[in-house]
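One protein chain omitted, others in place.
By letter and in written order, the chains are A and B; residue numbering begins at 1 in each of them.
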Amino acid sequence: MTIPVRREQPLPDRSAGLAHHFDDLEQQHAAGSLGMWLFLVTEILFFGGLFAAYAIYRWQYPAAFAVASHEADLVMGTINTIVLIGSSLTMALAVHYAQLGNRKAVVAFLILTMVLGVAFLGIKGAEYHHKYLDNHFPGPDFVFPGPYAQQAELFFIFYFIMTGLHALHMVIGIGLLSTVAVLAWRGCYSSEHFAPVELAGLYWHFVDVVWIFLFPLLYLIDRHK
Amino acid sequence: MDNTMESESKIPEKRVDYLNVDHSLKSWLLTTDHKRIALLYLISITLFFFIGGIFAVMIRLELLTPSGNLVQAETYNRLFTMHGMMMIFFFLIPSIPAVLGNFLVPVMIGARDLAFPRLNLLSWYIFIIGGALAISAAVSGGVDTGWTFYTPYSSTYSNSHVIVMGLGIFIAGFSSILTGLNFMVTIHTMRAPGLTWFRLPLFIWAHYATSIIQILGTPVLAITIALVALERAFHVGIFDPALGGDPLLFQHLFWFYSHPAVYIMILPSLGVVSELIACFTRKRIFGYKVVAYSSIAIAVLGFLVWGHHMFVSGMSTYASLVFSILSFLVAVPSAIKVFNWTATLYKGSIVYDTPILYAFGFIGLFTMGGLTGLFLATLAIDVHVTDTYFVVAHFHYIMVGGALMGYLGGIHYWWPKITGRLYPEGWSKLAALLVFVGFNLTFFPQFILGYMGMPRRYYHYPPEFQALNVLSSAGASVLGVGYLIPVIYLLWSIKYGPAAGPNPFNAKGLEWQTQSPPITQNFETTPVVTEEAYDYSGEEGATVARS
Partner (left out) sequence: MWSELPLFPEQASSVAGRVDLLYFFLVAVAGIFSVLIFSLVFFFAIRYRRRPGNMAAARIHGSTVLEVLWTVIPLGLTMVMFGWGSLLFLRNARTPPGSFEIYVVAKQWMWKIQHPEGLREINELHVPTGMPVRLVMTSEDVIHSFYVPAFRVKQDVLPGRYTSMWFQPTRAGKYHLFCAEYCGNQHSAMGGWVYVMEPAEYEKWLSGGSTGESMATTGQGLFERLGCSSCHRSEGGGRGPSLEGLLGKKVQLDSGQAVVADESYIRESILNPRAKIVGGYQPLMPTFQGQVSEEQLLQLVAYLKSLKKAERSTTQ
């Protein structure tokens, strides 16, 4: 017994960026959106494992982690937080103008977002450099005066891995945005089809949110004391 | 329309299909067709299976005698480690999803491809890169940490290629994540008109549940491997107590993924078995909704039980109690499936084709494997048998007696669809029998060895354990033959097998409503679904067996 097949509505217009395996743009958009959200879920679990390990050690060695955290550069960290939140604003604006079909504004705001992203990375690089000069880089050259040396090294291992992983995601994000910016410049998007801008925006906001968690966890332990 | 006996024609029809549409190497290596990607995976994982299998052969040869004479201790430790890592990460985890899932998920739901075809191809290349790193680690001497690479041995003491192998597994993990992501999005957004959730084949439900685990669990393994690699490379103390770390933290992070991973390995197989039983009993699966929900239940509960690998690790008594009771709970949905399959056989009209023989074998061996899992969940018994051959026997019953038999059953069932050819039924039945007999002979003695106290990962063992080890190795040789025979006749069938026709088994399911092999876009026009799944009613006298 076969299942009846029926010819459906007129073939969809394949010119507007619709991939061959989707029936319509709506389906394509739904798939892309769900795909990006699921990908972000995997990223949450990826960082999550790291955060969990950090949380356990922090709970075990509260005094040591507080002392080590005070060595993190609060000024640079705060500037970076503002820079990154700013870049999320420019990203949101890029998506907004994509919805309106304003090609030039989209490209401008994407570029602005990338500039802010690069600024973030630059400041982070300077921070790392200072830490290196202070001998706070984990490994055989690690030096930390006082009784908490061993646990402070543990703190700094997490500091570098967590911020380093975050920075890696920023670099990937900047790469992603540059691709989208080029395609936007070439006129590939319109107010009907701008999903890639939106999805890139989702990724960028996620990277921002990770930093919003990282910053207090690493920089703000016991600062009020 | 009678689409039954036309399958016996010796001359295959010259129609365009996904295989002959383009023969160039480039069309294969740059394909975005999910069916071709499935075949790329098939070739790759078969290679890894035989590499892992050769390691197994050497292990069983070494264990014929109580003291080492075939290889050195160092080599033996690398052999069992590489056997485990190859089989788990490069064979079992991809196997059904990457081969059968990739091929069938779009076809079963009436779609032209997966949601992200290019991502699918990327996942295969990622898998190959990870696999290449693993092979290079193997060739340069391998790793000797056990597939569980516990710290501080793996992070500080081992003198083997931990980082390279870890990198290989890390990269291959992304292949698994992307496959799961692709399936989940596809199942959510690309079902054909009329194909509601509860009309889906149970194969799809199984892959959906598997995708949940792939997406949520694999990233945690990734970060754990990364931390071990960093610890090793920079001599920092994340998990090494000598440097301030906690080795138990490693175990928690590791098992948080690696327990759900075993459900990645078994859930797809459970889905295959449902398909096989439905077709060859000519009946809807008994308790369809319950079976569908049980897959999701296994996926969810599977995330809550990881501590049962750590009952004697130094973990708290309280935590042990919690993990024990949850481990018993996760067994129940699996039991429910077995009962539902058995009930499906009642008043069925059963055909003894090779695929259902694998399904029968699966039911028996999976039941035994699952029941022995209860021993391990029982705290007081686990203290005695953990880290012994009892555990080795338990997981091989599930992985080999279960997952692998399901995989083979599925390969045989859908082979005509994938290749358009039929394989010789006599040989396939013989191979199935050899696998079943060989398997039991190999692994049942190991339960006894385990309770007697033979620890696992042992190169030397006390002489009183020899008899059972010899039995086990004898079984392994039978098992090995059972695995080699299908390779031969399946390859043979590609060129010389009779043409299969679109539906040699007269099965329900959208995949059988299109030609064999399918055209690249699977269907000429999108099907519309109006029936429930497995609606075999009113089929008086339809021919099923083709031999």
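Throughout what follows, a residue touches a chain if its C-beta (ideal position, glycine included) is under 8 Å from a C-beta of that chain, and two chains touch if they have at least 3 such contacts.
Just so we're clear, the structure is a prediction, and the values are computed from it rather than from any experiment.
Here the missing chain is touched by one residue of B:379, B:433, B:474 or B:528, and it is B:379. Here one chain is not drawn; of B:15, B:118 or B:460, the residue touching it is B:460. Contact with the chain not shown here comes from a single listed residue; of B:49, B:288 or B:439, that residue is B:288.
Among B:324, B:419, B:442 or B:513, only B:324 touches the chain left out of the display. Checked against the full complex, the candidates B:73, B:319 or B:491 give a single residue touching the omitted chain, namely B:73. Those residues of subunit A that touch the chain absent from the view are 61-63, 147-148, 150. Although one chain is not displayed, subunit B still touches it through residues 73-74, 77, 144-146, 150, 152-153, 156-158, 240-242, 247-248, 281-284, 286-290, 312-314, 317, 320-321, 324-325, 328-329, 331-332, 335-336, 338-340, 342-343, 345-352, 360, 363-364, 367-368, 371-372, 374-375, 377-384, 386-388, 448, 451-453, 455-464, 466-468, 470, 536-541, 544-545.
Simple rule for what comes next: only the chains that are shown with their structure count from here on.
Per-chain CA centroids place subunit A at a distance of 34 Å from subunit B.
Residues 1, 111-117, 177, 181-182, 184-186, 188-190, 193, 215-220, 222-224, 226-227, 230, 234-238, 243-246, 249, 253, 256, 508, 510, 513, 521, 523-531, 535, 538-539 of subunit B touch subunit A in their complex. By the touch rule above, subunit A contacts subunit B in their complex via residues 1-8, 19-23, 27, 30-31, 34-35, 38-39, 41-43, 45-50, 52-53, 56-57, 60, 138-140, 150-151, 153-154, 157, 161.
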